[in-house]
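The complex appears here minus one protein chain, its other protein chains still in place.
Up next, subunit A:
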Amino acid sequence: MRASSMRRPEDSEMNSVTPSGNAAAFLHRYAGLAERLPGASIPEVRKLRDAAAETLMAGGLPSRRVEAWRYTDLSPMLRGAFREALTAVDEAVVLPAKRAERRAVFVDGRFRADLSELDGLVAASLAEVIETVAGRLNTVASASQPMVTLNTLLFEDGLVLEVPEGADAGRLELLSVASGETASTVHPRHLIRLARGAKLVLLETALSAAGARHLHNPVFEIEVAEGAKITHVRVQREAESAYHLAHLGVRVAEGGTYDGFVLNAGGKISRSETHLALTGPNAIAHLNGAQLVAEGQLADTTTALDHAAPNCASRQTVKTVLAGRSRGVFQGKILVRREAQKTDGYQMNQALLLSEDAEIDSKPQLEIYADDVKCSHGATAGALDPDSLFYLRARGIPADTARAMLVRAFLQEAVEIVADEPAREALEEAVSAWWAQHGEAA
């Protein structure tokens, strides 16, 4: 909306043949790939992609003058050159140890049936089944969101998963790996649907080789039907030179639960944006998370929670630890619509600054149109408490250990909310690995 009035000078030179503006590289790619992308022959898919191209052509990717992006500047990323991911399908990739019985593996954005184990699940690669799911694209995630727009333009694969009525699908690991040091971009689109009373634990891990400069732009569209429950834990540990721009669209029907946790621990710029709507009464949303940010990194957790039905509850705890010259962003909006009486909303975001050069920008936001509600939010930012440090030191604990203990305790408050044990272990492991690498400098 504002972007159009804030055009950069180069936009005015734009003509219909050569895309310009900050999304030009992506538009060029689309122009070259349009016929080869999945769904090229399906009119409704083509229509979505062309509309995305038009949006990007007109407004480009958001600058800091767009309110939702005021703290996250994409221009360093847009200055770099990206190319298409070109991993051979049979290339050997070293994968981390399994965390669940079943796992879906994506290497450089492509589904790898040879590495995946999906026994007993109704799951498939989006590229293969696009005809059957074309009508569901951009129905949960909104095409007006910039990262959804970008993904719509170029998505080439993704996981399509259905959990049938009343079924407990157990735990599934979704592993995304970027294999090389190349500056590739991948835009997977994952469509996940839980029927009435279904259950699923989705443990997502995003990894990339050290030094990789890729852009990972996943979009999730998650539908949770009446009484269904999904636990969705994202562990993002990509290379510190990578870009991770995720968008999660979630819709929860009556009595359903979305229990989400996002760990942002990698990437030069990483943003995980969740737009969740509680559309039926008695639904529950948890949007917890943690961000571990070190030298030269920016991590952004942005959420928009839409209470559209009565008697729903939402809980959110997001913790950010910042070391070195780094930046953390939290933007959390809770909208309570007029009909959403008896809403119970709670949000807490806290930041721990371990360095003189760190910055935290936080924007919790309540927008409330119903009167019989209980909503609160809290935010804090500061350094380690000197009294706590002194207490530990006084008991003979070395300074380093004391600091490590306090940082872990700070994060633990968020991590311990995750009930699924393997998921929690994955988070704790990521925290340990991060501290081992950056704790000393901090």
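One rule holds in what follows: a residue touches a chain if its C-beta (ideal position, glycine included) is under 8 Å from a C-beta of that chain, and two chains touch if they have at least 3 such contacts; residues count from 1.
Note that in this section contacts and distances are computed from a predicted model.
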- request: Could you tell me which of "Hydrogenase", "Multiple sugar transport system ATP-binding protein", "NADH-quinone oxidoreductase subunit M" or "Fe-S cluster assembly protein SufB" is the UniProt name of the chain missing from the displayed complex?
  value: "Fe-S cluster assembly protein SufB"
Of A:E367, A:D400 or A:E440, the one touching the omitted chain in the full complex: A:E367
Statement: Missing-chain contact, candidates A:L174, A:A265, A:L354 or A:L411, resolves to A:L354
Contact footprint on subunit A, counting only the chain that is left out: 67, 338, 341, 351, 353-383
